[in-house]
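What follows is a single structure, written as structure tokens, with notes after it.
Here the complex is missing one protein chain, while the rest keep their positions.
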Amino acid sequence: MRRYGGFLVLVALVVLAPIVFPGNYFVTVVGVTIAFNALIAVGLNLLMGYTGQISLGHAAFFGIGAYSSGLLTTLMGWNAWLALLAGLLAAWLVAEMIARPILRLKGHYLAMATLGFGIIINILMVQPTHITGGPDGLADIPTLTLFGWAIDSDIRWYGVATGVMLLGVWLALNLINSRIGLALRAVHGSEVGAQMMGVDIERIKVRVFVVSALFAALAGSLFAHQQGFISPDSFSFHFSIELVVMVVLGGMASTYGAVFGAAVLTLLPETLVVFEEYEVLILGAIMMGIMIFLPQGLWVSLSQKVKQIIASNRSTTNPSAIS
Amino acid sequence: MGEVFLQSLITGVTVGSAYALVGLGFAIIFNASDVVNFAQGEFVMIGAMSAVSLLAVGLPFVVAIGFALLITVAIGMMLEKFAIEPAKSATVVSTIIITIGASIFLRGAALLIWGKNFHSLPAFSGEIPIHLGSATLTPQSLWVMGVTALMVLLVRSFFKRTVTGKAILACSANPMAASLMGIPVRRMMLFSYGLSAFLGGVAGVLIAPIAFTSYDAGMMLGLKGFAAAILGGLGNPMGAVAGGVVLGVLESLGAGLISSGYKDAIAFIILLLVLFFKPQGLFGRAGSDRV
Partner (left out) sequence: MMNNTLKALLSGMVLLLSCATAQAGSEIKLGTFLAVTGPASFLGDPELKTLQMYVEKINREGGVNGRQIKLFHYDTGANPKKAVNFVKRLIKKDRVDLIVGGSTSGTTMAVIPLVEAAKLPFISMAGSVKIIDPVKKWVFKTPHTDKMAAQKIFLDMNKRGIKKVGMISGSGGFGKSGRGQVLALAPEYGIEIVADESYGKKDTDMTAQLSKIRAANPEAILNFGFGSGPAIVTKNIGQLGITLPLYQSHGVASKKYIEMSGASAEGVRLPAASLLVANKLPDSDPQKKVILAYKTAYEAQHGAVSTFGGHGYDALFLAVEAIKRAGSTDKEAVRTEIEKTRNFIGAGGVFNMSPKDHLGLGLDAFKMLEIKNGDWSIVE
């Protein structure tokens, strides 16, 4: 129970938000974007937070999912769910293919390689205009139908997006608490050390990389159907960076932190619109500020504070409760 | 095809020289502090944009460029002082985010100060092209290549021959030991950021007459410079220079001989292949892993 207390709180938040604020733009519209971003961030956090590997190219997997769904449904007339599966398959294949050579790289070399991979995939979306629609994008992507029930309103999309996001969080939590999770933490601590303990590091790193790619591709497929239109700008280097910022902003190695980071970074531009031209400046300052002063991330630092306060309250009211 | 090859080569070396200067900046900062500074490209932009403004105010060309470089160096040092130093114990990922944050911040500031228009600097010595067979070369290209070569030689002998240069290398090898030896590590760090900002500013001023500049011109050059530094092997200044020239030539030959639409893809695929086969870059040394 205690293990999943946080998860229940998250479920309650997700369910209550549209009831308390019915039809609110920030819940039903921005909420969907947050859910997609959170799903990717939770996956990326598995990679970054638990294996200590960075990826500056995860927008590519998001894009592979989105373009698979978009192209297969519009050009080939596939069933949307089949296309979604094909998108996952494509992301899985690509991730399997590049994971081994890329994950052999360390630190900044890995950053460069993933960044380069993201840029290559983006160019593949831009250049073959006759297939992908090029920079003008791919339009008229049909919406999803679930048991004969078209997901065509914001609130329905809210349900689907947050549902999938919660599923992703649940999976991630289970993965972390499993034997693989233990091995993962060993890898993060010290690769050589873990290897000596008999952990097949390379295989685990590759697996986690693939899982995080699948999370992103799933979000991408859903995103394509929700938007009805996709273009390469949504899957650029900038978005890869944003994803990394979401993970780090929340606090690495914290699944809830990733969700929180995704929420903050998605809401930030929406609220910064009032600052107009200062928006870019403020965004940069916030990124720097948080990393300098709260290197553990916003979520982890905040939750530690809260725990401290609770603990000190308890100790004052009931000193014997400490044990 | 011969003339296309020659022209692409000339262009590649010119553009590659700019990448080399930016890459050199990456290498210097990495050597001093183990930080990959993603705001390196913004130095290029700040150098060029400051020179444009100072020139517009009516300062003589050389004076304007001098002051522009001073401004860039000051901003580089401020970056170290206010963003890198306070985050001393930051991890690789945190420093990446901090410097990306800094680059976004500087771009935002440039947007407010200089607006969105793109600007140009006059070419240093006219625009009458020099003919090399069927290919042509602008005097500005010569300036870019020449000044880059000069900077590279200066930086090289600085690290090899001066006490300060050696002190910086010592800081990077072992900061604790260096400070015990009485080397002012902090000041060396500040100096490295200043030097690398200076190199970025030089690149900006050199390339602005060819490629123009605007508040968002730094991003792309920063990425290319990073790629150059990685290609050459991080922490190897001369490797970064070679990496920059190689990258520029690859792009340009890719555009001229294969496909201009896919030229960046070609360059990055080759970069990935190099990393797959030589995970430490072309001229990098294998490091040891922590246990």
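For clarity, chains are labelled A and B in written order, and residue numbers in each chain start from 1.
Please note the rule applied: contacts are C-beta pairs under 8 Å (C-beta built on N, C-alpha and C of every residue); 3 or more make two chains touch, one makes a residue touch a chain.
All values derive from a computational prediction rather than experimental measurement.
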Absent-chain contact - pick from B:S53, B:T91, B:T136 or B:T164: B:T136
Omitted-chain contact residue, chosen from B:T72, B:T95, B:T148 or B:S252: B:S252
Sole contact to the chain not displayed, among A:P101, A:G134, A:G181 or A:G289: A:G134
Residues from subunit A at the interface with the omitted partner, ascending: 23, 25, 28-30, 33, 126-127, 129, 134-137, 139-140, 154, 227-231, 233-234, 269-270, 273, 276-277, 279-280
On subunit B, residues whose C-beta touches the chain left out of the figure: 1, 3-4, 7-8, 10-12, 14-15, 18, 111, 116-118, 120, 127, 129, 131, 135-136, 138, 207, 210-212, 214, 216-217, 219-220, 252-253, 255-257, 260-261, 263-264
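The criterion applied here is as follows: only the chains that are shown with their structure count from here on.
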Averaged-CA centre spacing for the pair subunit B and subunit A, given as whole angstrom: 32
Subunit B to subunit A touching residues, read off their complex: 30, 36, 83, 86-87, 89-94, 96-98, 100-109, 111-112, 223, 226-227, 230, 234, 261-262, 264-265, 268-269, 271-272, 275-276, 279-281, 287, 289-291
Residue ranges of subunit A in contact with subunit B within the complex: 48, 54, 101-102, 104-109, 111-113, 115-117, 119-120, 123-124, 127, 190-193, 237, 241, 244-245, 248, 252, 277-288, 291-293, 295
